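Missing here is one protein chain; the remaining ones are kept as they sit in the complex.
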Amino acid sequence: MELTLDILSWILMTTGGLFVLIGGIGALRLPNIYTRMHAASLTDTMASILVLTGIMLQAGFSLATIKLMAILVFLLLTGPTASYAIANAALLSGMRPDAAETSPDKAKTPTEPSA
Amino acid sequence: MQTQSANKTLRILLLGAFLAAAWLLWSGLYKPLLLGLGAFSLVLCLWLAQRIGAFEENSPLATVLNLPRFWGWLLVEIAKSSIDVARIVLDPKLPISPTVVDFKTICKGPIGQVILGNAITLSPGTVTLDVYQGGLKVHCLTEQGAESILSGEADRRAAAITDY
Partner (left out) sequence: MYYAVSIAILVTMGLALVRAILGPSVYDRVLAANVFGTKTVLLLSVIAFLYGRPDFLDLALTYALINFVGVLAVLEFFQSRSRADAQTGGDQ
């Protein structure tokens, strides 16, 4: 029982760490602000859920678990609000989402980095 | 009118009990000074909540009870779209096709629209850009994501837990 819980929590935490890494890579690779936002939401939601659930399994039934749960709920409630605020501010400031250009190598606009 | 104000008192008491429980759980110290500070912040929070009109809305209690079912479905969706986005990011060709979708929601109240907008932003691959009366502007990483938004599954589920 102990061992199964351990293995399960290690699996959750490792996949969570993997998602954190992928989100970080995505935030560098993707071409503009709106697409980068998807990578950021990858690390914000899925990775947080996996890592914190993994730690919760390690903590067992204690005050620490309740605190972890509060952190998770708080992150999941405020994350979308912050993302929406950034996206809406970018939209209001007049940055175009470039929806028409579907292929990434055609999508060369002045708002992009040259790299 | 009578039931309206009784409802409001009940809502204030519920929030107050929740805040008091949170304070007692977190502080873990039961000295008069700390309890006094806790009572002060409780009253301050209730006053601020009253000031932004948190108790004027129609009772969202049924919605709160329905939320876990919605979260269960949302968790599965988040897992699926996370794997999709991770695959796209790691693909050397970076096969993205950004799409902006405008669509009309069937959620009537502001609470339903907020739940829908947050659910869309929470699942990777779709971000809510703008919410206006009766509609949302959504940015999708791929065209498949746009199609899944337009199929309206999330919309129906958010409407089901808020409008009844």
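A and B are the chain letters, set down in written order, and residue numbers restart from 1 in every chain.
Everything that follows uses one rule, which is that a contact is a pair of C-beta atoms (placed from the backbone, for glycine too) under 8 Å apart; a residue touches a chain by one contact, two chains touch by 3 or more.
Note that this is a predicted model, so its numbers are computed, not measured.
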Can you pull out the displayed chains that the omitted chain is in contact with?
A
Residues in chain A touching the chain absent from view
10, 13-14, 16-18, 20-21, 23-25, 27-28, 33, 36-37, 40, 43-44, 47-48, 51-52, 55, 58-59, 63-64, 67-68, 70-71, 74-75, 78-79, 81-83, 85-86, 89-90, 92-93, 95, 111-113, 115
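Keep in mind that, in the parts below, only the chains that are shown with their structure count from here on.
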Chain B residues touching chain A - in the complex, by the definition given at the top
25, 75, 78-79, 82, 85-86, 89-90, 94, 96-100, 117-118, 121-131, 137, 139, 141, 143
Per the touch rule above, chain A residues touching chain B in the complex are 19, 22-23, 25-26, 29-31, 34-35, 37-39, 41-42, 45-46, 49, 63, 66, 76-77, 79-81, 83-84, 87-88, 91, 97-99, 101-104
